[in-house]
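With one protein chain withheld, the remaining protein chains of the complex are depicted in position.
Read from first to last, the chains carry the letters A, B and C; within each, the first residue is number 1.
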Amino acid sequence: MKINRILIANRGEIAVRIARACYEMGITSVAVFSEADRSAKHVRYADEAYEIGPPPSGQSYLVIEKIIETAVKSNCQAVHPGYGFLAENPLLPEACGNAGLIFIGPTHQAMALVGNKTEARKLMKNAGIPIIPGVMEPLATADEAVSAAESIGYPVLLKATAGGGGKGVRVVESPDKLKSAFVRAEAEALSAFGNPDIYLEKYMVKPRHIEIQILADQHGNIIHLNERECSVQRRYQKLVEESPSCIVDEDLRRRMGEAAVEAIRVSGYTNAGTVEFLVDSNREFYFLEVNARLQVEHPVTELITGVDLVKEQIKIASGEHLSLKQTDIGINGAAIECRISAEDPETFLPSVGLIRELIEPSGPGIRVESGIAEDYDVPVYYDPLLSKVITWGKDREEAIVRMLRALNEYKIKGIKTTIPFHRRVLVNKDFISGNYDTGIVPQIEHSETSDYLEIAAIAATIVAMTDEQVKFTSTAQKTEGWKLSGRIYGGIRSIGW
Amino acid sequence: MKINRILIANRGEIAVRIARACYEMGITSVAVFSEADRSAKHVRYADEAYEIGPPPSGQSYLVIEKIIETAVKSNCQAVHPGYGFLAENPLLPEACGNAGLIFIGPTHQAMALVGNKTEARKLMKNAGIPIIPGVMEPLATADEAVSAAESIGYPVLLKATAGGGGKGVRVVESPDKLKSAFVRAEAEALSAFGNPDIYLEKYMVKPRHIEIQILADQHGNIIHLNERECSVQRRYQKLVEESPSCIVDEDLRRRMGEAAVEAIRVSGYTNAGTVEFLVDSNREFYFLEVNARLQVEHPVTELITGVDLVKEQIKIASGEHLSLKQTDIGINGAAIECRISAEDPETFLPSVGLIRELIEPSGPGIRVESGIAEDYDVPVYYDPLLSKVITWGKDREEAIVRMLRALNEYKIKGIKTTIPFHRRVLVNKDFISGNYDTGIVPQIEHSETSDYLEIAAIAATIVAMTDEQVKFTSTAQKTEGWKLSGRIYGGIRSIGW
Amino acid sequence: MVAYVVSDGNHTLKVEASRLEVRPHDELFQIEIDGEKKIVSISRISPAHLSIIVDGKSFNVEVEHFEKDYQVSTRGEVYNFSVIDEREVTISSSQPDSGEKIVKAPMPGLVVEIMVSEDDQVKAGDTLLVLEAMKMQNEITAPASGVILSVLVKSNAKVNSGDDLLVLDT
Partner (left out) sequence: MVAYVVSDGNHTLKVEASRLEVRPHDELFQIEIDGEKKIVSISRISPAHLSIIVDGKSFNVEVEHFEKDYQVSTRGEVYNFSVIDEREVTISSSQPDSGEKIVKAPMPGLVVEIMVSEDDQVKAGDTLLVLEAMKMQNEITAPASGVILSVLVKSNAKVNSGDDLLVLDT
């Protein structure tokens, strides 16, 4: 079925990303927005836009009925969920099906199957894919957890069967702490996912997080698009991703790729998806989970393969056969992504407020995926991800130095962002050498240089001196409702620091 | 010799482009600027910056002594000329050599040789490279021109031997107009180049302009990096360029590539250069000239080959062997460039003034090379090129639709630009089909749509209504020297339309 | 309710607008355009940059103006309007076909050459002077035949867009 109109059930950079793909395919894009997002970039970018409720996402972006109602009312044939929000909730594809809408993603059955961690583990084990040693069923009692941990050996990881995003996850180092950790994990899982089921697996100390991008059509054709390394993580949140991985050679890539294709095949999974693995220091890989959606980090794969994953998603959802064969997929150079968030770069505390000035990096090998604009007021209600910078280089070294250049060029004024943190990652010697794992973030130090201290002090003095001398008569303007405060007053508005 | 510091003898987007390459190579970039360019982007981007004179380029960017003096004073080892200004003046490489500086480009001898059109024609003819039928020596008298035209057949083209940029060029359709055209061309050549020599060749009606990018090291290694098609021209000025060309197949590419490599070899030419050809409707190609510099349109080649031409230039200049072999050069997808100029998109009259708001396009497959920034006052003294948008696609169709998206996203407020013109090129059916030649520009029509007339009228009304109601008290601020006028007043500042 | 007459030369629209509601992130207007009523949501991103949603259609609109001359662009289309408050609309007094005509600079630039002087006879299309801007020489031609009454600029003068250059008696 030819898709002419797509409702984008998301906001921020990914909603803009999808609207751009729609434009390039001649498809009408339909945005939805909460009251807080009336002037957000995705609303302005889309061809159409409909309000779906108050600012909290529980009353807007997460309300399936409103999404479906808007899609039907605006004559859309399909719904793209992006990532986050409803993207991995099987009730959305189910509701789409009931309303005669195409869901751009897997079937609700396949999504439910891979979303259940213990079911997915069993499936993969039966398919001969290595899994992390652990129990195969949810733990009925804390005592079961104790005996399982005994046989596997500490440290162990407690995880919610229905989990995701690090919630309901606890590392347990020794037997004395297991029972209380189990009780707390159960409570957290119940409150977060409405399902208290907990299972247990071996805790891998500082593995590498490496995932395989998959495309699967509705006719049984499945290909993989190489790996992404996402080991730069903080509290299970990825911060920097790259492709290819420094430790994946052709043989390992082939083996992981085949395992990922098999994982998708046995799950009956279609559309774009990602099979996540942990890789230990012996370069043995273990199935972690299937991400049943487009990933935040999909652009690094796009840059080295030349494939537009969002367009492929739409083509697959409309019933087309994959136009690409496995042999069409190569690796051209290297790509890195940094996620730019509205957070303090030291404390990672959120920072919201008005973007007073915005200068995006450009020039050779730089791609920006952004959900913000100048004069945009970053709301407190949603994920702090503002944008992503992705660089391409003929090799990893060039991609890294381009990323440093991009981070230097990128100016987001009025709020704090994680740009300075990313700079520190990029100059970290373990990161540069490629010899790093998921333990890298705490080791990244703020290597302050006082090289530019004098220049900075001179600049501060000039601004201090000028602000004293210039008497702005701007109150009248401000009350007229212009969003000009940031422009008019030197740097006076500065929520966030 | 390792190059650690480079003086960039240019301004605008190309100076920024070169400074970016320097950053990525760990090289200190040294900018020069006229009084009018103190706050220009290239000055702010470079590590160091030195003023070299008053605004007119004849008193600043074109003064070789000032360039050399600044390079020596700032301890640079090398000078990069960019394009335009002194880039093809052999006196600059000669002066560099005398001052012990590396010139990033060919030797002054090779530059002088290819810069003399009649000498270059003789050289190529002797090397067996097809040239456009015409005389082999400068014409001594108007009568010589008449008899030469007689034997070649009208229309003919009069060209300055020392020429470039369309100056001293006249098309003559019939014998009665030849003599007076010859006199005027001679006068124009003398005033433009200090050399009145004129030659004559067959005027090719609506050929395609296709050029081959070359890299040649100082050790005799020469490779080509495929063709660029630059047939979208207005008064011999390229406006849109693409690679690969729609009419160049593998066989033609190999033959033109070999001819270009041979042209470079017989000229003793080193560094990056371009061999321009005209291609007729029978796909026969004829040598036009060698451009002894980096071209404005070099990014389209970079996007399909993955080679950073500026970095290669610097490596060649420092004496390195080419790290690339001809077999390393492939074609990955397709790329298009649009040159964005400060000109009225209908009349092409210049438009200068303050850039009040700047939003650059981004997302998949878009690269921007820009010399401007928000709050920058575009000066009247220099070339109107503001920036370039280059898009990459897996095929030409994707590159075209991405360019349309980029042009829609690109907002340069306060002055007029050629963005609307480029939109019209991109939707022109001859351009889309690939079946176009250098005659395309006059055929590009302004296909006005009134689809958005009502929305536009509503927007104008809202602004008119609001401007009446809001009384800005901004005079005080303006006199304080802030460059905020554009921000504060709706759209009141608008030199240029 | 304020009414404006908006014209791009080919089309003339009467637009009436009244603000219905100011909300935290937008303003609602009732617009009557050529007799048709619409409710329109306007979010002012910056003074010259509006987000408009009407009947679910979303438009990013850029509006620049110099007095009553507006340039409005959206979705890649550019419209040049005159916008006049209905109360100010009077019978337009177009410039008379004959009489004194002031030739103005169509762009900023440097006067590099003046081809005419006072009392010269010129034909429509004759080059009067050459303005250089951005390395391009631009010929300023006579809009009609007539006699040069006065030349208001000198060689090497820097002029801005709209500056008076010459007076022509036609």
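The rule is short, and it goes like this: a contact is a pair of C-beta atoms (placed from the backbone, for glycine too) under 8 Å apart; a residue touches a chain by one contact, two chains touch by 3 or more.
Note that the coordinates shown come from a computational prediction; the quantities given were computed from them, not determined experimentally.
Considering the intact complex, the chain excluded from display touches A, B. Only one of B:R44, B:K122 or B:K167 touches the chain withheld from this view, namely B:R44. Residues 30-31, 35-39, 43-50, 74, 373-376, 481-484 are the ones on chain B that touch the missing chain. The set of chain A residues touching the chain not shown comprises 342-343, 345, 347, 349-353, 356-357, 380-384, 404, 407-408, 411, 413-414, 420, 423, 448-468, 487-497.
Note that in this section only the chains that are shown with their structure count from here on.
Taking each chain's centre as the mean of its CA atoms, C is the chain most distant from chain A. Mean C-alpha position of chain A lies 40 Å from that of chain B.
Chain C has its Cα centroid 31 Å from the Cα centroid of chain B. Counting partner chains per residue, chain A shows two or more touched chains at residues 373-374, 482, 484.
Shared interface positions of chain C, defined as residues touching 2 or more other chains, are 44, 46-47, 57.
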